[in-house]
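Single-structure report; data block below.
One protein chain omitted, others in place.
Moving on to chain A:
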C-alpha cells in the first residue's frame, strides 16, 4: 500500500478505531447484557457486566403474549424461506432471459424492468392490498410470498443480469451446438456457475424479509399469523415500558438469524454491497 507510517501514529489510529468500534456496538451489547441481568439492575447502571446472570426474562418474553414467540418465529421462518426461494427462482428466470436469450422486445422490457427499480412500493400498495383482500389472502402469509415468485423485487433481477453477462458466452454457444434447450442451459450451465450471485441474492432476500415490518403490519392482523417483528411490536405496546428485560430478550432473539448470516457470510454480504451498492 502507501508509504509506511510511524508505529506511534498507527497505534493511535488503532486506539481510536477500537474505541469507535466499542461505541458503535455498545447499545447492542447493552441490550444483550440487559436481557440477562436481574431486572432491578437494568436501570441505574450503564455498565455492561451483569452482577449475576438471570435468564428468566427469556422465559417471560417467550410466553409474554397470548401466543408464544415460538409461533412468531415459525411464521417468520416460513415466510422468509419461501420468499427467498421465490426471489431466487423468479428473478433468475427473468434475468436469464434478459442476459442470454435474444427475443423481440427485449430492450423494451428491460427498460421497463429498470423503471420499476425506481418506483416506490407505496404507489402499488393500496391496489395490491385491495387485490389480496378480494382474493381472501389477508391474514395469510401469501401476499408476502407469492409476489416474490413473480419477480417483483427487480433489484435482484438487475443483480443477476450483471452477473450472468460475465459468464463466457462460448459455454452456452457450445451447448446450443449440442442441441441443448434454453431450459437446460439455464439449469445446467447458468445456475451452477452463478452460485455466488444466487447466494448473495438469497441472503439479502432472507434478511430483508425477516426484518420486514411494513408488509406484515398491513397483511397480518390475526395474532396467530404474526411474524417476529409484529410480535415484538405487540409486546412493546402491551408491556409498554414495564418489562424491558423481557422485551430485550425477545429483541435479541429476533436478531439471531441475521447475526448468524453475518457471521457465516460476511464476505458475501460485504462484497455484495461493494459491487452492487445495496443500501444496507
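Note that a residue touches a chain if its C-beta (ideal position, glycine included) is under 8 Å from a C-beta of that chain, and two chains touch if they have at least 3 such contacts; residues count from 1.
Assume contacts and distances are computed from a predicted model.
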{"item": "Hidden subunit of the complex - UniProt protein name among \"Sugar ABC transporter permease\", \"Succinate dehydrogenase / fumarate reductase flavoprotein subunit\", \"MEDS domain-containing protein\" or \"Cytochrome bc1 complex cytochrome c subunit\"", "value": "\"Sugar ABC transporter permease\""}
{"item": "Hidden-chain contact residue, picked from the options A:45, A:140 or A:162", "value": "A:45"}
{"item": "Residue among A:55, A:101 or A:195 that touches the chain left out of view", "value": "A:101"}
{"item": "Contact with the hidden chain (one of A:25, A:55 or A:195)", "value": "A:25"}
{"item": "Interface with the undisplayed chain - residues on chain A", "value": "1-3, 5, 10, 13-14, 16-17, 20-21, 24-25, 27-28, 30-31, 43-46, 89-91, 93-94, 96-98, 100-106, 109, 112-113, 116, 118-131, 133, 147, 149-152, 157, 169, 172-173, 176, 181-183, 185-186, 207, 210-211, 213-214, 217-218, 228-229, 232-233, 236-237, 241, 244, 247-248, 250-252, 254-255, 258-259, 262, 266, 269-270, 273-275, 277-280"}
